[in-house]
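Of the protein chains in this complex, all but one are displayed in their positions.
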Amino acid sequence: MAALWGAFIGVVISVGASAALFWGTHRLFALVERRWAIVAAVSGAIVGAAAGALLSGIRSGPESEPLLAGSQLVWILGGAAVGGLAGTVAGLRWPLSAARIGAVQSRLRALTFVGPAMLFVALGLIIPLLRTIYLSLFDKRGTDFRGLANYGEIFTNAQSLDLSGWSGIFGSQLFYGAVVLFALMAAIALYRGRRRGVRADFSPGTVGIGLGAGLLLSFAVFASLRGTVMNNLWWVVAVTFLSTALGLLAAVIADRVKRESLAKSLIFLPMAISFVGAGIIWRFMYIARPPQKNQTGLLNALWVWFGTLRPSSGGAWAAVAVLAAVTVLLAGLCAFGVRRRQTAIAVGSATAAIPLLWLIYRFVGPGVGGSVAGPNDEPIAGTILFVQESPYNNVWLMVVLIWIQTGFAMVILSAAIKAVPADLIEAARVDGADERQVFFQVTLPTIVPTITVVMTAMIVLVMKVFDIVRVMTNGNFGTQVIANEMWQRSFTEFNLGLGSALAVVLFLGVVPVMGLNIRRMQRGE
Amino acid sequence: MRDHSKRRTRLRGARLLAIALAFGLIAAACGSDDDEDAAATTAAAAPATTAAAPATTEGADSLEGTKVTVFGPESSDEEAGALRDALDHFAAQTGIEITYTGARDAADQINAQAAGGNPPDIFIFPQPGKLADFARDGHLVALPADVIAAMNEHWTPAWTAFGDVDGTQYGIPNKSDLKSLVWYKPALFESKGYSVPGTWDELKALSAEMIANGDTPFCIGIESGPATGWTFTDWVEDLMLRFHTPEDYDAWVAGELAFSSDEVSGVFTEVLDLWNTPGMVFAAGGSIAATPFGDNGQPLVDNDCMMHRQASFYAAFIPEGTVFADGSADAVDTFYFPSVRGDQPVLGAGTLVGAFRDAPEVWEVMKYFGSSEYAEVRQRAQTERKGGGLSGFLSAATNQDPSVYQPLEQSFLSILQNADVVRFDGSDLMPAEVGAGTFWTEGTAVVNGDKTVAEATAAIDDSWPQ
Partner (left out) sequence: MSSTVTRSDGAAPGAPRPGGRARDPAGRGSDRLGAVIYRFLRSIPAWVLWLMVIIWSVPTGSLFLNSFRHRDDQRASGWWTSFTEGNWTLENYSDVLSSGQQTGGLWQALLNSFAIAIPATIIPIAIAALAAYAFAWIPFRGREWLFIGTVSLLALPNQVALLPLLQMFAGGAHWTIPGTETVLTLFPDFSLAGTATAVWLTHTAFALPFAIFLLHNYISTLPGELFEAARIDGADHFTIFWRIVVPLSVPALAAFAIFQFLWTWNDYLIALTMLGAAGENYPATIKIASMAGEFGLREHLLSAGAFVQAGVPMLVFFFLQRFFVRGLLAGSVKS
């Protein structure tokens, strides 16, 4: 219980100190206005006393006497007297004009609001930042100056940046998938544009297709260009985009379903679990076991179970029958959409049918899931080593962070959606907008600043990703990221120079993104 | 506010003004902080040199009420609990208040604690290489002569040498592990007609025979969280000691024999050839690199594999309820990891204690850590906490009462104490960049098939600090 009392006292002191600061300055302003000479005299005395204390301490060497004679107390009192006198004279000689009082007051008022935060920021972040920049120019233990050698070491290292696999981009299926989707987006936009008499018209759906294509393209690029820096960028692109998109989806839908708080709580649950817990959870999800053993991980168990549905086995035919039935229903829906001239329904159901057709093909033909033919053509389980098989093991690690961060995006976006003024939405409804239109034309534009905030925060957070990689692979199997490397360098090896340089690289990599976003946000206001 | 009397307003105003100014001053002062504070702090925390008169350690009863903090990586209820029991035993004798704190990441944390000016009085170093780093950086206090004398009563030079940094003694051995062991089931070997191999070639022949019979020879897994790969380095070290001379081993550990040399890369290849032989390895996690090293006990008990090479402390990882070396059908036993050249080299490991503060009570506790009394008390406590099984603790201190150890543990001790050649786990002796860095990560990469031996060994050599 002592600990709790300590915490309680801490809160009381901090809050009390802030309140005292507030009221103190509040009174000070009143005093500045009415008793300027007294304020000037007291300030002068304090400055004088401090100067006296400093002067009396000056020595020429460690053991020598102070250069200035006289006891310290005399110097302090003398300084206070001189300063106080000067302050009084100055206060009486130059009384403040009302305009200047106003200017001083407004600046001081801002200071009282910003001051406590700046104090913490200066002590806790700026000084460490300066120290890190300073140390990054030195060797392991911070003793010998090395100039920019640490930075050179980072960027010349093939572990950091390995672009040799660039040609692999054009050989990957992801790349062709992206090209197809881009073409689809362009075709729809041009078609819609022609109907409306403009060159191209982008509906939210078309933009969505384009974003998906961009994501596929980025995966194709990052799977071919390797190295720590590329891994970091891959994390930033994939996790930021997917977490925000999924969080927005959840927030929007949850806003209009029954049991909203249950749904949101369950999606939020991963945020409440510590990184140690998350590491254990996903170890259980991804674990693989030898083929002759039971799978203990859910994903491999499902994968192997699908593998047992060999082509032309009863299970496979059952699966095909179910899939076919769903496909028929989708075809009907598509026809319905075409008849009612509802393009969204027609295109949506047709798109949904594509993976089903592909699954049917797999069930009839090559088979689905993990299974290899044994010596007597019996199925043997084939497992996926989610965490060990590079480069897509990176994606499986990202899944963990997406799983966690979707709750983060959802909560903030949900708060923003709730804050959209109800009368704005009501007005749109009165004007005849349906739910989708209300969302795309009222809600979405209103929460765009919040989406920017979420994405910016996410970029920064993901750029610094550390815990998951450390817990799951510690950078092995081609999953190294900058923050984990920094940790290994500075704490495991205690190489302060290189560790600090990595931190600076990480910092400088994110600052432009931040600055740009903030400026745009402020200009948008 | 205007209703208040002028006088009260002024008084209160003055008081608040004082508070505000005090805050302003603190803010201004903190704002102009500078890097030199780091230097100042380090200087303040700079340890006494050996030149300082060694603290007298006579008259322990005068230490009543003094406090000593001990920090280390052992943190489970069994290990940390037994360690605390042993320290409590000493505290009851001397009146020193000793607190032990165990944290899983203590080995990483101690860097920050020492540099941050907040070190414990005593740290239990899991690796001698780390102890040497701290000694050279001036964080540790060299042992006074009487502490060294007390330590020498219980430890042979083979073990105390690991606490010797450039000719000055900084560390005292605290715990010992025997690494050159293979766990197996004697009854199963007998029923299948296998015999314990005496040489490396016999081991390979036995493995081939097992594969031909449809048995899987080895359980191997090298996953261990942030320390993934250390199991591989153990194999390499054990074989380095066997294929080459102890002198070569020492040169390799000291950085004079490169990883890319024929000697070392040859051993890498030898290990990988064995592991990559089809049918050789049962990997409980799907592949060697994916299998947690602790998950190899279950398949050994289940007969999924015949052998598992791992250190003496692995007893703790073998599933509960397993019996050890009592001749019954399911008993698990060990044999000595066979040698190549006919000598009997032993790979050992263990932890060492080093002191950050020069005070009589600290030296009393240090002496106790190096005594056979500590080993006995701790072993008894740990066995009890384990429910009577193998404790996982082992100490090579001499003059211990052998009855505190079970028969299998006694056999480990006799191997450790009677070996011709004892060498410490090489990765623990190397600089952290290699021993807790690239040797693990590059080793994992070759095992996972991501790199060739030549690429990996070259990368390790590159990372060796100049």
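As written, the chain order gives the labels A and B, with residue 1 at the start of each chain.
By our rule, a contact is a pair of C-beta atoms (placed from the backbone, for glycine too) under 8 Å apart; a residue touches a chain by one contact, two chains touch by 3 or more.
Fair warning: this is a prediction, and the values are worked out from it, not measured in the lab.
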Sole residue of B:Pro144, B:Gly229 or B:Pro292 that reaches the chain not shown, by the stated touch rule | B:Pro292
Based on the whole complex, identify which of A:Leu77, A:Leu190 or A:Leu249 touches the chain you can't see.
-> A:Leu249
Had the left-out chain been drawn, it would touch chain B at residues 29-30, 32-34, 36-38, 40-42, 44-45, 69-71, 73-81, 84, 99-105, 109, 112-113, 115-120, 126, 224-225, 284, 292-295, 298, 313, 316-317, 319-320, 392
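By definition in this document, only the chains that are shown with their structure count from here on.
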Distance between chain centroids, defined by C-alpha means - chain A, chain B (Å) = 37
Report the residues of chain A in contact with chain B in the complex, numbered from low to high.
-> 17, 20-21, 23-25, 27-28, 30-31, 39, 42, 46, 115, 118-119, 122-123, 127, 130-131, 134, 140-141, 287-290, 293, 300, 383, 385, 387-388, 390, 470-471, 473-478, 488, 491-495
Chain B - residues contacting chain A, complex | 12-13, 16-17, 19-21, 23, 26-27, 30-31, 33, 35, 38, 108-109, 111-112, 115, 133, 137, 225-229, 282-287, 289-290, 304, 431-433, 436-437, 441, 444-445, 448, 450, 465
